[in-house]
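Here we show just some of the chains, and they stay where they sit in the whole.
Should a chain be cited, it is by its letter among A and B, assigned in written order, with residues numbered from 1 in that chain.
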Amino acid sequence: MQAGFAMVESGFTRAKNACNIMMKNLMDFSVGSIMWLLIGFSLMFSAGGNGFIGDLAFFAGKNADSASSLGWTFWIFQCVFAGTAATIVSGAMAGRTKFSGYLAYSAVICAVIYPISGHWAWAGLSGGSGWLGDAGFLDFAGSTVVHSCGGWLALAGAITLGARKGKYTPDGKPRAILGHNIPLAALGVFILWFGWFGFNPGSATAGVPAIGYIAVTTNLAAAAGAITAMFASWFFGRKPDVAMALNGVLAGLVAITAGCDCVTIWGSVIIGGLAGVLVYVSVVFIDSVLKIDDPVGAVSVHAVCGAFGTLALAFVHKDIGTEGYSVIGQFLTQLKGVAAMFVWAFGCGMILFNVIKYTIGLRVTEEEELRGLDISEHGNEAYSGFQIFTAQ
Amino acid sequence: MKLIIAYIQPERLTAVKQALYEKEVFKLSVTNALGCGQQKGYHESYRGVDYEVNLLKKVRIEIGVNDDFVKPTVDAIIAGARTGNIGDGKIFIMDLPECIRIRTGETGSEAIG
């Protein structure tokens, strides 16, 4: 999955920061894996602790294979989820974040922030109990637990950092800063689409027939998202925008993740399709109205569509009409989860990023930003030899 | 001798080269450039944000010629590049007091052709 995110983020941003993005995606998963081993997994999945937080039973990986009947397979699978939550943030903060600050917050996210909220919803997977999961909150593969968590953190990060230089005109109109390699971004989206077949069906954690069903809903939501996002950009903008269609795929995937096992077939098309429109509206809204600079649209894709998908599943659940299922009841439970995640992730994010800002430092200097993070932070060039218009 | 610099639309390059060959001007150098002229650029949108492209892609041609070749060369460039639309381009002509062929060390009119 990191591969996909790295490609998408890098493709959607400028050439002068491409190495930096690669490095960040590499490092958040690397640092995250170690943090996950040390403490994250234990906080999230130890059966001890209470409904809000696990204990340290699996500290430093001790006996972590006993958490689930799947043993270490469960651990590695969950590790990838944790890495995903962390990596979502990097996209929203691309092009201006100090690398050392980035390392710091990646570690904190995987060690503490993600595991705690994750525990609320998913502790049941390893025989523990989390207050959200116990309340009947449905999030099969992480629309809220993983994506919204990462997305709201990303929002906090983008706000704390401020916009890239030149993103807004003096009178506050947003300027387009074009991605440097759309084929790379498209490749990343295709990789993610494929990877999602690992994520979602994999969350069934067993070779049951459900896997086929989940793959179908996942696929249809992605397809619907691509189509509606394309038409949205065609209708509201001028022409069918490739970057938007690609975001539409991701929007559909993120939105269906919560309900991929429990919505109807056409429900998945509806969720994906609405997510595709939503992502367009949300990107434009955040960019032009809120004036928050999110270079790759991470907040719209992960936070907004993740929240949307989590809520929407209540209306297209397979069990609708069967006894014991109440649309309103389920919706309110879902809403509780979505709201809790927003408060937790956005709140923690604002604190975390501000702490970093006033200690390690969160943003590079203006000169470093202009020259590009590749050279100023890493002394590397992404495309040595290629002639790149260094000013546009 | 003169140094002729011309900015043309990229897609006319092949036609200009053709026209120059017919006038027996075989030597030229080409670089890519961005230009602002009467042509105003166009609007695009990227992920929902409009932007203006006002530096347009152009091709810059540089040709060193002897004085009697100036007119044929200019005519050929115009013949190849003109479409009648704004953005067709511009030609600058400058004095070229000296020219040297590196391989042989020849100078002046002999060297240029």
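Criterion: contacts are C-beta pairs under 8 Å (C-beta built on N, C-alpha and C of every residue); 3 or more make two chains touch, one makes a residue touch a chain.
Quick caveat: nothing in here was measured; it's all calculated off a predicted structure.
**Student:** Can you write the chain counts for the whole complex as a formula in the shown labels?
**Tutor:** Although only one copy per kind is displayed, the whole complex is A x3, B x3.
Please note the rule applied: only the chains that are shown with their structure count from here on.
**Student:** For subunit A, which residues are in contact with subunit B within the complex?
**Tutor:** Residues 174-176, 178-179, 233, 236-239, 241, 243-244, 247, 280, 283-284, 287-288, 297, 389, 392 of subunit A touch subunit B in their complex.
**Student:** Any idea which subunit B residues touch subunit A in the complex?
**Tutor:** Result: residues 34, 43-51, 55 of subunit B touch subunit A.
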